[in-house]
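Just one protein chain is left out here, and the rest sit where they should.
Each chain carries a letter (A, B and C) given by its place in the written order, and its residues are counted from 1.
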Amino acid sequence: MDAIEARIQDSFAKQSLMKTFGAEVVSVAEGEVVLKSPILPLALQHTGHGHAALSFALGDTAAGFSALTVMPEGAEVVTAEIKINLLAPAAGDYLIARGHVIKPGRRLVVVGATVTAFDGDRQRDVAVLQGSMMAV
Amino acid sequence: MDAIEARIQDSFAKQSLMKTFGAEVVSVAEGEVVLKSPILPLALQHTGHGHAALSFALGDTAAGFSALTVMPEGAEVVTAEIKINLLAPAAGDYLIARGHVIKPGRRLVVVGATVTAFDGDRQRDVAVLQGSMMAV
Amino acid sequence: MDAIEARIQDSFAKQSLMKTFGAEVVSVAEGEVVLKSPILPLALQHTGHGHAALSFALGDTAAGFSALTVMPEGAEVVTAEIKINLLAPAAGDYLIARGHVIKPGRRLVVVGATVTAFDGDRQRDVAVLQGSMMAV
Partner (left out) sequence: MDAIEARIQDSFAKQSLMKTFGAEVVSVAEGEVVLKSPILPLALQHTGHGHAALSFALGDTAAGFSALTVMPEGAEVVTAEIKINLLAPAAGDYLIARGHVIKPGRRLVVVGATVTAFDGDRQRDVAVLQGSMMAV
């Protein structure tokens, strides 16, 4: 496991919310991080689908980690702001969130993420996010 | 308990994520709904503070409920899109989320929310949200 | 004219787009700046109303100036990101944009703005904005 992935795994392990959701890190590359999560019964909204905040949590975290891959070692990032457009109900076997860097920067990293639901052999995007991560 | 509050409590009870976070409905008025939540050990981010997605969940849900108070009976709303600016770490005894209607509409209701952390006798805003709720 | 207002007027004078739109500074206070603009025939969208970008320009600029009022002397700000929700067509005699500071900061100032159309003795909000201004 290389240095970048070790930093992501370390940061991920500190996020109790990710454990609560049953999420895991699927892959780490420079500028792109992929997470996977079930849609647990504890994370639903009133429609019976995954809560908007579940899709948000996964997209935001994947995006934040993607920013971390382009920061100097030892840096940490927090979300300055992020916006989510919901595209479809979060339903199916599991969710995949892909976070990516749109524009690196010393103080602010502009990021995006897409959250996709997988159901058997079908998949569809359930949310897209665009935001900025701040070095702290 | 009047009709609007009954609808909110009913919708709230269906959101397992709110129960997971230990959140409760504090007050319901036309165009404004207030939620309260602890910052549970299961909802943290890597910095040890409440996860951005916790503030998002509370603000988004309070805002969605505020939209519901101006919709016709029997209507349901889901989040079309919402944006959050994080202002300070989510730390303290508990969080209060106030959701309010900015502009009612038949199809889209524009909403806002503020999430505030209370710590002893101190309080500070930790997030502001602006978004739109869609009737479904 | 005090120092803050002089800085705003100086910055405003450098923005040729504000002159193109016929906009002017109405008032400057710490944390709040108000602009006024006609809806000129050169600034319309396909519906015959003021273009979404006109409301954006006024709201963004008012918000940016409000951030400038809380920055150290000599600082300059640019928009890092901003989001606009359109509430109603921009029509009437003129527009008023009120920008305000939500949270000051050394590097990022979180801001909001409301754009209101005035038509005879009627007025209605046409847009709300939420964003962040970055010191440069």
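Keep in mind that, in the parts below, a residue touches a chain if its C-beta (ideal position, glycine included) is under 8 Å from a C-beta of that chain, and two chains touch if they have at least 3 such contacts.
The model shown is predicted, which means the values in this text are computed figures rather than measured ones.
K.L.:
Pick out which of C:30, C:76 or C:119 touches the chain that's been left out of the picture.
P.N.:
Counting the whole complex, the residue in contact with the absent chain is C:76.
K.L.:
Quick one: say which of A:7, A:49 or A:83 touches the chain that got left out.
P.N.:
The one listed residue touching the chain not shown is A:83.
K.L.:
Any idea which of C:28, C:43 or C:71 touches the chain not displayed?
P.N.:
Of these options, the touching residue for the absent chain is C:43.
K.L.:
So which bits of chain A touch the chain we can't see?
P.N.:
Interface with the chain not displayed, on the chain A side: 83, 85, 87-88, 102-103, 110, 112, 125, 128, 130-132.
K.L.:
If you put the missing chain back, which residues of chain B would it touch?
P.N.:
So the residues of chain B touching the missing chain come out as 80-81, 83, 107-108, 110, 131-132, 134.
K.L.:
For review purposes, identify every residue of chain C that touches the missing chain, sorted by number.
P.N.:
11-12, 14-17, 19-20, 41-48, 51-54, 56-57, 60-61, 76, 78-86, 136
Here is the rule we use: only the chains that are shown with their structure count from here on.
K.L.:
Could you state the distance in Å from the CA-based centre of chain A to that of chain C?
P.N.:
So the centre of chain A lies 33 Å away from the centre of chain C.
K.L.:
Distance from the CA centroid of chain B to that of chain C, rounded to the nearest Å?
P.N.:
It comes to 28 Å between the two C-alpha centres.
K.L.:
For chain A, write out the residues touching at least two other chains, lowest number first.
P.N.:
Answer for chain A, listing residues that touch two or more other chains: 80-81, 83.
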